[in-house]
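Take a look at chain A:
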Amino acid sequence: MEIVQHKNDIWGQEVLLGVSWDLLWLVVVASFAVIIVHLLVMALRKRAEQPATEGTRLNRHAKSDRIFHWVMAISTLVLLFTGILPIIGVKFGWLTIHWISGIVLTASVLFHIVRALFWQDPLSMWVAPKDLREPFDSSQKPGKYSLAQKGMHLAMTLVVLVVIGSGLVMLSLIDTPFWTRGAWLGEGALGWVFVLHGLSTLALIALSALHIYFGVRPEKLFYTRSMIKGWISEPELEAHHDPARWMPDKIV
Partner candidate 1 sequence: MNARLSRRRFIKGVIASSVAAASTSAWYSAAQSDRPQGSVERLLTINVNGKKRRVDVLPQETLAHTLRYKLGLTGTKLGCNRGECGACTVLVDDMTHYSCSMLTHSVRGREVTTVEGVQAPNGDLHPVQQAFVDELGPQCGYCTPGQVMAAVALLKANPKPTRDEARIAMSGNLCRCGAYDHYLHAIMRASGQRT
Partner candidate 2 sequence: MTYRHIGKDFTPPDIVSKVTGKAKYSEDFQVDGMVYARLLTSPMPHGKVKNIDLSEALAMEGVIGVLTADDVPPSQAPNPAILTNEPVYVGDPILAIAAVDEKTAEDAISKVRVELEPLPFTTSPTDSLRPGGPSARTEGNVFIQREMSQINWSDEDLQRFLDGKEPTGEAPTEWSFGDLEAGFDNATVVMEESFVTTGYAHMCMEPRSVLSYWQNGKCHVYGSTQSQSFVVPSLAEQLGIEQKDLVYVSEFCGGGFGSKIASYPVLALPGYFSKKLARPVMLRITREEEFYVGSARVGFQGWIKAGFKADGTVSAVDLYIVQDLGSQGTGGDASSAGGAVSILYQPDAMRLRAIPVLTNTTPRGAQRGPGQNQIAAIFEPMLDKAARELGIDPLEIRRVNAPDSSARINANQGPVTSAYMVEALDKGGELFNWKERKKRSGQRNGSKVTGIGVGQGYHSAGESGFDGLVRITPDGKIHLHSGVGNLGTYSYVSTTRAAAEVLNCSWENCVVEHGNSALHLPWSSYQAGSNTTFTHTRANYMAAQDMLTKIKEIAAVTLGGAADDYDVADERVFNTGDTTRSMSYAEVARRSIELGGRYSGAEMPDDIHQVTQRAVQGLAGSGLIGVAKDVLPVRGTVPGLAVAFAEIELDLETGKHEIIDYLAVAECGTVVHPQGLAGQLCGGAVWGFGMASLERHVYDPQNGLPANVGYYQCKPPTYLDVPREIQTAAVDIADPDNPMGARGIGEPAMGCATAAVLCALSDALGGHIFNRTPVTPDMIINHLAKQPQSYAKLAMNTF
């Protein structure tokens, strides 16, 4: 299976065209495989008791963060669907929705970066060396974010930055109401941009699939609730986090 596709440039010389979309099926299959394996493993394991949702409600995600998360999530999903559906043969006027969603995502990500860096605690999301012991040491509980969450965030960050970066280059090469398309990029470089956009898209598909899967798993559903409603219960905190490392405010 090819990873990239080639084409002839205007002078018949071979240049990169983009990723091979055969990879799309590979990614879909691989993501499902991971999920199925995980499902099987979890089904075989003894089901841990779910902590109670009653009790004091503790604030996990501020309203503004939740809004940003869902704006990013929706725009990413819209981007994925508008980007992928035409490739698999569903024809509709996707491009305008795609680039507008792209701008929304870009703006949200920029806002999130600035906010997280200057107004929030960026280290709470940073993978520290000691976090790596987490999966092997059941006594060690994470602070606000588990290693899995931090890892997912880090991977998402990288992939989204690449997809946004390459997407912005591509955006400059199409007509919008705000500018007419540029022609500043050679065909060889353009191929690389398409490859990056394609690869990051594929990674994003995989990450999104896993993210959604874990978001709806019974034992993690409370995180999803917290991303919707903002709170977790005190028992949930105690079961999954180390209050010494992260003690959220109570909701009054």
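The set was built so that all candidates are chains of the complex that A comes from, given by their letters.
The rule is short, and it goes like this: a residue touches a chain if its C-beta (ideal position, glycine included) is under 8 Å from a C-beta of that chain, and two chains touch if they have at least 3 such contacts; residues count from 1.
Because the structure is predicted, anything quoted here is derived from the model rather than measured.
Candidates 1 or 2 all belong to this complex, yet only 2 touches chain A. Residue ranges of chain A in contact with candidate 2, taken from their complex: 10-13.
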